[in-house]
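Working notes, beginning with the structure itself.
The complex is shown incomplete by one protein chain, all other protein chains being positioned as in the whole.
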Amino acid sequence: MASLPKRIIKETERLISDPVPGITAEPHDDNLRYFNVTVEGPTQSPYENGIFKLELYLPDDYPMEAPKVRFLTKIYHPNIDRLGRICLDVLKTNWSPALQIRTVLLSIQALLASPNPNDPLANDVAEDWIKNEEAAKAKAREWTQLYAKKVDDN
Amino acid sequence: MKIEVQNIYPLVAWSWDMPKNLDDPDSDEPDNANDSYGIRRRAPNKNAVDDVCGICRASYNGTCPNCKFPGTDCPLVLGRCNHNFHFHCIYQWLKTLTSKGLCPMCRQKFRLKPNATVNTDHLGAFKELAITTRARLISEGLFDEDEEGDDDSEYAYDNEEVQRDNRDYEHIWNNPSTEYEELTVGDMFNTRRYIDDEEEEDDEGY
């Protein structure tokens, strides 16, 4: 048995009262450690105008352990695999309890703005990216149109 | 007019008496002289009142998430990098392999600030932690044993090293151009004693 730590309550309240521009995070009613997240694709990136859905879970050991995050929207990105898993140092080896949900989500948004094909998770995408960056970016834009279109556009 | 005192309810407020920055004596507010009652007063350090533990985000004067009552049962430790945490919070973090012994805020090796009485109480715990963590890292192949010699100096929880640092500080103390006397963590020690006494009283009345 463990209560919801104050830190999580504080973080959640702030995420709702003072949201990060372009990012939303709302806890599930029945599990306050489990969040529905949306991240807007950064401007001037192939993901511009896309809204990406993610899920985020704060494990029991949070903040000693990093939040678990994955994309639910299909995305063409060298550091995000087909199941939406994200290769990002702060989610793994470089986690620090000084980081928070909002800083993690900002890092993910920054990862969309600057993909890192030299540290890939999705190998095939990374290869495409290195071989022909323009073509890869075009495909990323295409996928954004296909899978991450804003709801009000539909 | 006659006043009959029926009850007196003493009210005590406290905060960790913490020099803002031991390395920078100017950053601390000047000590006030004894007041008319002969009680030595010190303006509460703004740091101690406003700041929160970088791990659990609760006030320094509050408790870590697992403790109920603030004070000596849930003490604070001061890092040499001037990042301070609830002892329980930083201990739990340094126990993880991800931490690599680093301060969560600045990612330097977390080292206890020398000469802070509040820290000496926990040296043992940190030293033990350093030894077990190192053993774990070696057994997981994440730590090069050859580096061990170098790393000895890196682990601040080493008693010897802190003692060496203490000698450095003594040197500073003996140098009249610095005003470290004003900032001795002995002040903090007094605060701690004071809290201890309060708690004992509480216990008796309970």
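Lettered A and B in written order, each chain numbered from 1.
Here, a residue touches a chain if its C-beta (ideal position, glycine included) is under 8 Å from a C-beta of that chain, and two chains touch if they have at least 3 such contacts.
We adopt the following convention: contacts and distances are computed from a predicted model.
Asker: Tell me the UniProt name of the left-out chain, picking from "Armadillo/beta-catenin/plakoglobin", "uracil phosphoribosyltransferase", "uridine/cytidine kinase" or "UBC core domain-containing protein".
Answerer: "UBC core domain-containing protein"
Asker: Any idea which of A:Leu32, A:Ala110, A:Ile130 or A:Leu146 touches the chain not displayed?
Answerer: Of the candidates A:Leu32, A:Ala110, A:Ile130 or A:Leu146, A:Leu32 is in touch with the missing chain.
Asker: Given that one chain is not shown, which residue among A:Arg70, A:Arg102 or A:Lys139 touches it?
Answerer: Result: among the candidates, A:Arg70 touches the missing chain.
Asker: Need a quick check: the contact residues on chain A for the chain that isn't drawn.
Answerer: Within chain A, the residues that touch the unshown chain are 1-4, 31-34, 55, 57, 59, 68, 70, 72, 74, 82-85.
Throughout what follows, only the chains that are shown with their structure count from here on.
Asker: What whole-Å value do you get for the distance between chain A and chain B if each is reduced to the mean of its CA atoms?
Answerer: 37
Asker: For the complex, give me every residue of chain B touching chain A.
Answerer: The contact residues of chain B facing chain A are 54-58, 65, 89, 92-93, 96, 98, 102, 104-105, 107.
Asker: Considering the complex alone, what residue numbers of chain A touch chain B?
Answerer: Its residues touching chain B are 5-7, 10-11, 63-66, 93, 95-98.
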